[in-house]
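Please read through the structure below; I'll follow up with questions.
For subunit A:
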Amino acid sequence: MRVLASLLLLVASAALAAPVRYPEVRPHAGFRFPADHGAHPAYRIEWWYVTGWLRTERGQDMGFQVTFFRTRPPVGDANPSRFAARQVLFAHAALSDPRVGRLLHGERSARAGFGLAGAKVGDADVAIRDWRLRRLPDGRFATRVGTEEFVLDLTFQPTQPPIAQGVNGYSRKGPRPSQASYYYSLPHLRVSGVAARGTAHERVTGEAWLDREWSSDFLSPEAEGWDWTGLNLDDGSALTAFQVRRKGGGVVWAGGSLRRANGRVTQFAPGDVRFRTLRRWRSAATGAVYPVAQELSVRLPEGVRRFPLQPLFPAQELDSRRSGLPVYWEGAVRTTGGRGYLELTGYTAPLAM
Partner candidate 1 sequence: MPALSPLLSVRDLAKSVPPARRLFGGLDLAVEAGELVAILGESGVGKSTLLNILAGLDDADEGEVLVEGVALGPLDEAARTRLRRERIGFVFQAFHILPYLTLRQNVALPLALVRPDARAAASRAEEMLGAVGLAGRGDGYARDLSGGELQRVAIARALVHSPALILADEPTGNLDPETAGRVLALFADAVRERGAAAVLVTHSEATAAVADRVLTLTAEGLVER
Partner candidate 2 sequence: MKAEPGLVRSRLALSWLIAGEWRWHPLRFALTAVAIAVGVALGFAVHLVNGSALRSFDRAVTGVNGAAELAVRASSPLGFDELLYPRVALAAGVADASPVVRLRAQANGRRFDLLGLDVMRAANVTPSLVGQRPNGPDARGDEVFGEDALFLSREALAQLETRVGARVSVTANGRTVPLTVAGLLPAIGEGQAIGVLDIAAAQWRFGRLGRLDRIDLKLADRTAAEAALSDLLPADATLSGAEAEAQQGAGLSRAYRVNLDMLALVALLTGGFLVFSAQSLSVARRLRAFALLRTLGLPKRGIVAAVAAEGLLIGLIGSAAGLAIGYGLASLALRLFGGDLGAGYFNGASGRVAFQPAAAIVFFLLGLAAAVLGSVLPARAASRAAPAAALKNAGDVLDPRAPVPWRPALVLLVAGAGAALLPAVGGLPLFGFASMALLLAGGVAGVPWLARRLLGPLAKRPTARVPALLAVRHIHGAPGEAATALCGIVASTALMIAMATMVTSFRGAVDEWLGQVLAADLYLRVEGGPGFDPAAQAALRATPGVQEIAFSRQLPLTIKPERPPVTLIARAETGRPDALIGSVERVSSPPGTVPVWVSEPARRLYGWDPGETIRLPVSGGAARFHVAGVWRDYARQFGAVVLRAGDYQRLTGDATRDEAAVTLAPGVRGEGVGRAMLARLEPEQRRLTSFAAPRALRRFALELFDRSFAVTYVLEGVAILVGLAGVAATVSAQTMARTREFGMLRHLGVAKRQITAMLGLEGALLGLVGGVAGVLLGGALAQVLIHVINPQSFNFTMTTRVPWGTVAGVVAALVLAGAGTAVLAGRRATAKDAVLAVREDW
């Protein structure tokens, strides 16, 4: 789900006027790795989305986010210019440190080309200038991102196979079958590396979650925004849940999955997922009011299970309007018997560049 829809709004929403044809997302036989770790440039949008918890050597907890987006603007192939914006890349990096009490973040964007930015086909390797996320030959993922305030240099060791969300990875996002994405997640990634702030370098370890998703069209026009969460539970299971909110109230679509420690996966139908607001937080910077604490209920075969989601701290709003990008809330959350990330979008006024 994630923040992509805002980006779509920004750069690629003009499906009607598009002179390019994007492939439609349909049910398929399943993913092929490592090719599906790499880019799918024909689709309009795609992302590599890492969120997780870090622990410093002194035992302090922090949340982090490293995200790379790839979009294909509605630009035709006719223009022979090397600058033609056939592929555009965005990246966000954020660090939630309770000692700071607010989100530190930075962003990059560029059109692909000139060796300055690109998303490789065949295996995960996406970069904008000096920001990069890729899969190493040994199967680990590695990233290095830096802003003026912090630098993250991390590797992620998979400990479990990917979860194919929906039906073999065909994940519906709306009432129309085409409103869907290819979606897999890699939970319980073992993190190690360095987090630097200013001149202080700290070795960190932790647990992260990689979401991979690509699509051409899935956001229903009546959607206002969405809530998403991915939780690494202490027993080794992983819970994914999302809902697409309807403008004016209600839910357009919902979904998710629970993979138990034994590998058995339960996929959720729209009626199986419910979010209930426990606490709201108002951003002084944007005026948006976010339900930063929620109670997530999912219907499982054994009955409804409830997960209270409590943020590491409330001020985890990511405001990158300065770079012309959207505003959303992406925060580290705790739950009973687990930790993860919560994403809240569409809580500000309609976005304008």
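Just so it is clear, a residue touches a chain if its C-beta (ideal position, glycine included) is under 8 Å from a C-beta of that chain, and two chains touch if they have at least 3 such contacts; residues count from 1.
The candidates came about this way: all candidates are chains of the complex that A comes from, given by their letters.
Everything quoted here is computed from the prediction, not taken from an experiment.
Every option in 1 or 2 comes from this complex, but the candidate touching subunit A is 2. Subunit A meets candidate 2 in the complex at residues 9-14, 17-18, 73-76, 79-85, 88, 109-111, 114-116, 129, 323-324, 352-353.
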